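Structure below; questions to follow.
Missing here is one protein chain; the remaining ones are kept as they sit in the complex.
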Amino acid sequence: MAGSSFGNIFRITTWGESHGKGVGVVVDGCPAGLPLSEEDIQQYLNRRKPGQNRFSTPRKEDDAVEILSGIFEGRTTGTPISMVVFNKTQRSQDYSEIASYFRPGHADYTFQEKYGFRDYRGGGRSSGRETIGRVAGGAVAARLLEELGIHVQAYAKAIGPVQCETIDMEEIWKNALYMPDAKAAQAAQEYLNQCMANKDSAGGIIECVADGLPVGLGDPVFEKLSANLAKAICSIGAVKGFEIGDGFAVASSNASTNNDAFHMTSNDQVEKLTNHAGGVLGGISDGSRLILRAAIKPTPSIATPQQTVNLSGEDITCVVKGRHDPIIVPRAVVVVEAMTSLVLADALLMGMSSTLDRVRKVWK
Amino acid sequence: MAGSSFGNIFRITTWGESHGKGVGVVVDGCPAGLPLSEEDIQQYLNRRKPGQNRFSTPRKEDDAVEILSGIFEGRTTGTPISMVVFNKTQRSQDYSEIASYFRPGHADYTFQEKYGFRDYRGGGRSSGRETIGRVAGGAVAARLLEELGIHVQAYAKAIGPVQCETIDMEEIWKNALYMPDAKAAQAAQEYLNQCMANKDSAGGIIECVADGLPVGLGDPVFEKLSANLAKAICSIGAVKGFEIGDGFAVASSNASTNNDAFHMTSNDQVEKLTNHAGGVLGGISDGSRLILRAAIKPTPSIATPQQTVNLSGEDITCVVKGRHDPIIVPRAVVVVEAMTSLVLADALLMGMSSTLDRVRKVWK
Amino acid sequence: MAGSSFGNIFRITTWGESHGKGVGVVVDGCPAGLPLSEEDIQQYLNRRKPGQNRFSTPRKEDDAVEILSGIFEGRTTGTPISMVVFNKTQRSQDYSEIASYFRPGHADYTFQEKYGFRDYRGGGRSSGRETIGRVAGGAVAARLLEELGIHVQAYAKAIGPVQCETIDMEEIWKNALYMPDAKAAQAAQEYLNQCMANKDSAGGIIECVADGLPVGLGDPVFEKLSANLAKAICSIGAVKGFEIGDGFAVASSNASTNNDAFHMTSNDQVEKLTNHAGGVLGGISDGSRLILRAAIKPTPSIATPQQTVNLSGEDITCVVKGRHDPIIVPRAVVVVEAMTSLVLADALLMGMSSTLDRVRKVWK
Partner (left out) sequence: MAGSSFGNIFRITTWGESHGKGVGVVVDGCPAGLPLSEEDIQQYLNRRKPGQNRFSTPRKEDDAVEILSGIFEGRTTGTPISMVVFNKTQRSQDYSEIASYFRPGHADYTFQEKYGFRDYRGGGRSSGRETIGRVAGGAVAARLLEELGIHVQAYAKAIGPVQCETIDMEEIWKNALYMPDAKAAQAAQEYLNQCMANKDSAGGIIECVADGLPVGLGDPVFEKLSANLAKAICSIGAVKGFEIGDGFAVASSNASTNNDAFHMTSNDQVEKLTNHAGGVLGGISDGSRLILRAAIKPTPSIATPQQTVNLSGEDITCVVKGRHDPIIVPRAVVVVEAMTSLVLADALLMGMSSTLDRVRKVWK
């Protein structure tokens, strides 16, 4: 399979480079009849836009989305939804330097070796602008989930060494870092100021939860919901780790603690008393809250001198020019949310035929 | 996509339940001309067999593999390799109890809801025996990798709270827990004895490394090598977390530390001076060692009484009968190795056409 | 994608060679709760068995199917259904001759070039025995279709130059050639006797119809129902042509004739007055009878001397030994039926999410 498509029935195909004509996505397989507007997409894109605060790059990008197909009279028609964001404000800067060497922590070297040459302008296809297609596609998925009573929400759980100690969903929208803990957000900003002073950058942890999921999403063995979430999240550029539920903490736990007991609720529903599993059992959604986390590495572009090699095979010292985000976690929050939404939307559509009774519901 | 296939060109399809007639796998897309015997497969299967020591269930399973197709005169023919392990020694025990309630930490409840009923005998398709197909398929992949000078090796990095402090690859084969640190292995065994005394179980961390990889495996965006590894590993039953390279530690690191500097080796090769990235840059293999980790949860079957509900919707207390592994980490080591090998084999075959020059090498 | 899987949600993976240990199929994605027995499968396999009359090879093959997984208490569980037919009665004959040259009309030459060597015993993977997996898988699909009121029926429309002039569905079961016209069947048998006397073989045309289909199967553009049927049918070994509805006759027709007019039935249903389209409009099922045809070439193995080359690159004359079918059309009838059923079953499952309303029906 070529690498720019994701999903089975609900599937996106993204395209575009940092300094080409634009970036975009084709969303195929979305059910017909879903109300959808450019504004629905734009509000997601706005959350990943740079220049929103001093911790993101002051490059001004409009990132205005245009829907080119698949909508008629305000609703999806069941045919591909093509969306594009034209690259308007890229500076026609001199990239001759960056073209000549491999930036540490970037994909320059691997692209060069894999493809024989590379579009070095702003990182080309490996630029963070690639995530625009993910977010636009994820916004459509989120709209579909919403119609089914499912809500997905991501936030910054940690910025560098600063961890959130409380989770206040309202707070997420009140600070520039999308942290659900005001105190942590304050401490994180101070930490970031220090990173910037050091010409360095920071990483963090993004947590994402989904509420309202039915039991039964995901398939046994290779198409577990957790496996597809892992792939989705680890396909995001800077992600180096993935957890679901208690994650790595399970390694030192015991079953007597880690197993989630079942009980009957007052309205006769099966419910888990705890949620160490994070919403999946045997890789299939169990009706409780889905909880996952992604580890985001520090932005590799820093103004500190670094050792590297150039295209002529010589050892050199480089200083990556330009103004770069000292942290990408806040802008990546909506990307994690988008990828999670895409996996859930596809699992919902793929899971409709699990029983003969369900097949009969639709076809008879 | 149905859930029991994995991979694109090099693809496996597994089948079978714990107490059905057998379990098996069809390996499709393996290049022709690879020398392969049942013994090649059996030595991998033997590493996941139960009953090898007191920390794995004393159930005696032969797990003798039979190759049914795809081999002629000792070599693969390019057509599907079908392999089966017949279930020989399953006790015809009474499963009426297990049939009537949902075991905490197992897939009983989600299977029941997804499919309307379930094969409750020994967990059916969600049993650990499902991994036999993965391991048999992974053994074929490993044989292919070996021909290309690639070696994959997994081991237990931690058992419960006991972490390895040294990595001695020879030591892995000397202790029952497949730990690369003799002292840690000793401490881990003591910890497991205590778990058993408590009628409890333990989890752990499995680490897997691959050496000899060329630069260029994996594709940008959704088919990153790291993304496919994440899916492969998180599709294994008890896995709750995945890391590549420094994993979650990157969250509190800085780019000045986390970026791996490049330099030229004495024989004019580009090389990284460190390997925080774990062998991938931009999701594409960078020629250095691949390093990943999986978090394994404690075996959910324990003899301690647990709260749950039965099929009639009543709260009950259950005690899971039978003799179960107090830990599955040692047996899962080879499963992690198998899944890693499968991803690498597929990435090698998928990556052959990245440039026009490579296409010409084969077709002209 | 490796070549031995077919279908998306309802997917089969076949394996096995003519003279290996057996042939088989894994059916993945079948909805849970479908009553299914080995007898359901066996009755389909019996229709492709050789030795049923003098026009098929007198080799005695038992072809007894065994279900190895995926069934519990007589119903499908939603997990893979693995089926095997062990090769019992293959004569351990001398294949050294066939190994040394390329039989005209067979895949010997292309297999040799593609894979570097080949399993020459009885054609290996390119043998007609490969269709056992298709038929066993198709039998499961047919059972599913039956539950939804859909019936698929194939028959021999022409044997060599002898065409059926009437279609009497009862008659199909009354003659050895599965022709729906008794008179044509009689003429065809005389024609085949003559072919055999000439040490030659014959081809024919198989027609397949499906009744009871809902409107809406298949997707616009590349996943048209007609496109997937074309692939399914043309993937059968000896097929050289495919038609739907009026097929090639449309080329010399006019729209005023070829367009099917709509009208309202007495019970207020939209109905077509004619069916030149063969049941699809825009590649999507239109609720009328599906009609397709496959052109089958004459069995290439004949006792007449033929010019060919051997592995040493010398021109030689060969006479293919053994007893071979003078025609495969009658045995291929059930294979066409199976492939059609597989496409329809998959289209039904894939088509469940075409509208938001349908998604709500299952998930809310």
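Per-chain numbering from 1; labels A, B and C assigned in written order.
Throughout what follows, a contact is a pair of C-beta atoms (placed from the backbone, for glycine too) under 8 Å apart; a residue touches a chain by one contact, two chains touch by 3 or more.
All of these numbers come straight from a predicted model, not from anything done at the bench.
Undergrad: Which of the chains on display does the removed chain touch in the whole complex?
TA: A, B, C
Undergrad: Using the touch definition up top, pick the residue from C:Ile296, C:Val333 or C:Val362 that touches the left-out chain.
TA: Touches the omitted chain: C:Ile296.
Undergrad: Per the definition of touch given earlier, which of B:Ala32, B:Ala99 or B:Ala261 contacts the omitted chain?
TA: Spelled out, the listed residue whose C-beta touches the missing chain is B:Ala32.
Undergrad: Which listed residue, C:His19, C:Arg75, C:His106 or C:Arg121, touches the chain dropped from view?
TA: C:His106
Undergrad: Of the residues C:Asn87, C:Ser201 or C:Ser341, which one touches the chain left out of the display?
TA: Result: among the candidates, C:Ser201 touches the missing chain.
Undergrad: If the missing chain were put back, which residues of chain C would it touch?
TA: Counting only chain C, the missing chain is touched by 1-6, 8, 14, 102, 104-107, 109-111, 113-116, 125-126, 130, 158, 160-161, 195, 198, 200-205, 215-216, 219-224, 226-235, 237, 239-256, 258-264, 268, 270, 273, 277-278, 280-287, 295-302, 304, 306-309, 313-315, 350-351, 354-355, 357.
Undergrad: In the full complex, which residues of chain B touch the absent chain?
TA: 1, 8-9, 29, 31-34, 78-79, 144, 147-149, 214, 220, 348-350, 352-364
Undergrad: Which chain A residues touch the hidden chain?
TA: 1-5, 7-11, 13-17, 20-24, 26, 28-29, 32-33, 66-70, 72-73, 75, 77-82, 84, 114-119, 124-125
Note that in this section only the chains that are shown with their structure count from here on.
Undergrad: Among the chains here, which has the CA centroid at the largest distance from chain B's centroid?
TA: The most remote chain is C.
Undergrad: Whose C-alpha centre lies nearest the centre of all protein C-alpha atoms?
TA: Answer for the innermost chain: B.
Undergrad: When chain B meets its copy chain C, do both sides use mostly the same residue numbers (more than half shared) or mostly different ones?
TA: Since more than half of the residue numbers are used by both chains, the interface counts as same.
Undergrad: How many angstrom between the C-alpha centroids of chain B and chain A?
TA: 26
Undergrad: Just the number, please: Cα centre separation of chain A and chain C in whole Å.
TA: Spacing between the chain centres: roughly 44 Å.
Undergrad: Using CA atom averages as chain centres, what separation in Å is found between chain B and chain C?
TA: For chain B versus chain C, the centre distance works out to 38 Å.
Undergrad: Which positions in chain C are in touch with at least two other chains?
TA: If we look for residues of chain C contacting two or more partner chains, we find 1, 8-9, 29, 32-33, 78-79.
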